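For this view, one protein chain was removed and the others were kept in their places.
Labels run A and B following the written order; every chain starts at residue 1.
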Amino acid sequence: MIDAFLAWLLLAGPLWAVIGLWALPQVVGKRKNDDEPTLSKLQVAGVVSGFALGPLGLGLYYLRPRWITRVTLTIGLFLAVFLSSQALVRVGDPNLPSGAWLILAGPLWSAIAAYFIPRRYREAEADDQNVLTAAALGGFAIGPLIFGLMWKNTPKISRDWMIVLGSLGAWQIYTIFALHNAENLCVTAPYHITYLAQQTANGVVIGCIYSLMAVGLTLIYSVQGIVSFAHGQLYMVGGYFSFYFLMHGSNLLSQLTGTEISINPLWGIPVAALIVFLMGALFERAFLKPMHDGLIERVSEYAILITFGFGFVVEYTTLAIAGPFPQRTDRFIEARRITLPRTQITDEFAFGPINIIGDRAFAMLVGIVLIFALLYFLQRTWTGRALRATSQDRQAAAVTGINPTNMNTLSFGMGSMLAAMSGAALIPIFAWVPWVGAEMVGRSYVIVVLGGLGSVPGALVGGIIVGIVEALGAGCHPDPSRGAAYKEAFALVIFALVLLLKPTGLFGREQH
Amino acid sequence: MALFQRIEAAVDAGIGRRRLGYALLALIIVYFLWFPNDTSQSNYAKTVFISGFFYAIMSSSWALLAGIAGQFSFGHMAFMGIGAYVAGLVARDGLAFLTAESISAVGAIFIGTLVAGLVGLVIGWLLLRLRSAYLALFTIAFSELFRIVMLTEYDYTGGSNGLSLRPLLQIADVDTARQVEYYLMFALLIVCLLALYWVSNSPIGLFLRAMREDEDAASALGVNVVRYKILVFVFTSMIVGLAGAIFYSDVGSERIIPEQLEILQMSLIIAYAVIGGMESLIGAAAGAFIARYLLEATRQVVITLPFGLTMADGSDAFVWEPGAWRYALFGLVMVLTLRFMRNGLLYPIITWFSGRGLVMKETVAKRESDEDHAGRLEVDNE
Partner (left out) sequence: MKHRSVFLVTIALIAMLTLVPMGMVSADGHCEFADYTISLGGLAPMSAPGAVAGGVAMDWAFKQAAADINADCGVQIDGVNYMLEVITGDSEGSPERGQAVAERLILEDEVDGMVGVYHSAVGLATMGIMEENGIPTIFSEPWNDNVSANGIIEFDGAAPRFDDGIDHIFRISPASSMVGSVVTDWLIALGVEDVVLIVENTDYGQPAAADEQARLEAAGVSVSQIDVELGTEDFVPILSRIQAGPVPDAIRIVVTGETSFNLTQQMAELGIAPTPDTICVTNQIAFQHVQYWATVPDGNYCAFNRVGIIPSLFNDTAIELNAAYEAEFGDIVPSFGMASYDAVFMMVDAMERAGSYSDAAAIVDAIEASDILLSQGRYYFTYGSHNPDLPEGTPNFMWHQWPDPIVTVMQYFEQGQSSLEAAVVYPEVYQTHGTAYVVPGTSPDM
């Protein structure tokens, strides 16, 4: 049963918007006053006022064009967001799977906008750099209104625009969550601020840890132009190297000294890094170098397959040697968890306490330190600069005396090493099995694509965003029972969207 | 070697390699047709062959998509899953808005195939902008999302218990049933291979190869890149959708489970195609068949020692259960094949019989003229 509200939104609003688009320029344009708005502004106004207030809006605009523009625009925006969330909640029939709303209206408008608007821009031969992203984002955030705003290429699509549209979209999802389930912890005042802060903190902590692994992928890509599909397995094997080093090392030390000694897992990180660096470099020399020597046709596909095969071999060899039983090392630090204290801001309003697992906080620090060390290496040392130069222009770099072949080997070795280091940093935190890389590597792809393949700061930002989205997604999903099961899916949705809308990601080099 | 050359000369002088090749192919087909009548073989052998045919379809259609059209998709299993899941759901719940009557197995398979094709259309359209690594990543994401949804919405899909499809054949007698299933799946393989070859050898195949080598050049020469890219996606999606829907309609298996859609399963399909030869449809199909056989056969390796030697424990055979090593070795074979025999392990045999390379002459010429660009990457030609 579709109720009147929904019917109005789905039918009348767009209907009047279309009428406005056509009618206002016709009617107002005929007045021929010099101070009348331009055609495109009239079209925008027509769509907005028609959608927001129907015939009333069009009438008002006809009579008082000056002041009504901004008012209808504002009203229209908020009305559109509110109404579409209301409508969407009503679509959320209890018999449908939760989240059916998301599958319906928002994406629908998004897809429609993404199809029509760039077309319009190309016809007008305008700059369509970010149009697709903006149209899709806007279609989701404000529904059909985006047509009015973007129909002509008048509005220049700046980064600010994107941020506004993105926040509106996020706010809409939040509103829908709130309307869908008023008991949702994310919206129940006054506790929700602390809860959101807690989830954000969870996301940031784990996000920084994710970044470390993703940085390795991005490094390999920036120099070699390939995505390593063995990254997850190298991450896994890094954990195992750390584990075996700590186990045998501790035993040996205990035997030598006669007292019980356990080595801090921090020492496993350099060991794993060294071994996996060598593994990666050797693999590069044996299997990737021929690709750069021109011995292989269609290199990009070869690169996917060969790294994939390498990962396959590493995973099953590890399974054969280490067995399927879960392992884990000791902790980094004694403190189980770190609690940020409660802060009383006003009498009624308090913030906190926020809990963070101690070892994770430590691993986060390790991750950040290593990422900054890498940045320092890339910016300040000769080798680092040579790597960057190779990634920007191989021929030019070769001319200046850099050996690109060595840079390739170095980049693959270092990229693998970073994966292994994050593995060694996480084995004290997660139970380790030979197939542990699969979930993590999927997330790394999301991060590097979101941050922009080839950008180190992008990987850090992307990691934090993915961490936060997963935490908030699992924490705020309207159906608590499904929130956790879909945790991985939230990141994958972002991933698919970024790939489709803006494959260069947030910080990637623009190509055209 | 001299012997081999003499045989070669004799064949060339006699019936010719081509005809010998066709004769051998005919012989193989006749063997497959006769196989179920071999009373010394059990029903299990037929089961193995049925699943071999299924994977041969998967692998050869992937070879068309990735090897010939250059669309490196990891979503092949997901399309198979769409075919099977839609067929199962439609047969169980019907199409509420069309009919209250339940839908027959054939109808369900038809709808499953159609939906797989439709999704292929949408995905193919979305993928137009993406190349190589990006395309691979996107299809991984698509396939994982599909799997997670199938797993999590267990009220509808049965979750990891799997979804039973309506049985296609209703034959009470087990032996007859297995025989019919065998011929059905074999016929499907032949039909799919013929269809794939038809596409590959038609002008469309030529366009696809041209696009794989250089999309911009192909487009400049008047190839409608958009149309053929989408076409190849829809075509292969429908083939695997059909194969999935039929295979899981109690022909090869009685239920589809989300684990079947995991990346591991997809990677096996890719490995089969690589080992058999990515640019040869029949090679990929044969690769799937042979690789599956070897994976099965190496569950336990028994080597009877010659010359009366004995193992330490006194037995006369060396027994090894490779477990996970099996897959590790399999991966190693795949990596080495890629590195040293890019066209697959069966390539030399097929080339010998066909008397020419599998790779089209135009392609070779193009590649040769392109040699100075071989080190460049296409990944970021947005």
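Everything that follows uses one rule, which is that contacts are C-beta pairs under 8 Å (C-beta built on N, C-alpha and C of every residue); 3 or more make two chains touch, one makes a residue touch a chain.
These numbers come from a predicted model, not from an experiment.
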item: Neighbouring displayed chains - absent chain, whole complex; value: A, B
item: Selected from B:T236, B:Q260 or B:N343 as touching the chain missing from the view; value: B:Q260
item: Interface residues of chain A (partner: the chain not displayed); value: 185, 191, 194-195, 198-199, 202-203, 206, 282, 286, 319, 323-328, 331, 336-337, 355, 357-358, 360, 430-433, 435-436, 438-440, 470-475, 480-485, 487-488
item: Residues of chain B in contact with the chain not shown; value: 42-45, 47-48, 51, 148, 151-152, 154, 159-162, 164, 174, 252-255, 257, 259-260, 262, 264, 294, 297-304, 313-317, 319-320, 323-324, 327, 329, 332-333, 336
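Rule of thumb we're sticking to: only the chains that are shown with their structure count from here on.
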item: Centre distance in Å when chain A and chain B are each reduced to the mean of their C-alpha atoms; value: 33
item: Contacting residues of chain A [partner chain B, same complex]; value: 97, 224-227, 229, 286-287, 290-306, 308-310, 312-313, 316-317, 319-320, 394, 438, 442, 445-446, 449, 482, 485-486, 488-489, 492-493, 495-496, 499-500, 503-504, 511-512
item: Residues of chain B touching chain A in the complex; value: 66, 70, 72, 126, 129-134, 136-138, 140-142, 144-145, 148-149, 151-153, 155-156, 212, 263, 267, 270-271, 274, 322-328, 330-332, 334-335, 338-339, 342, 367, 371-372, 374-375, 377-382
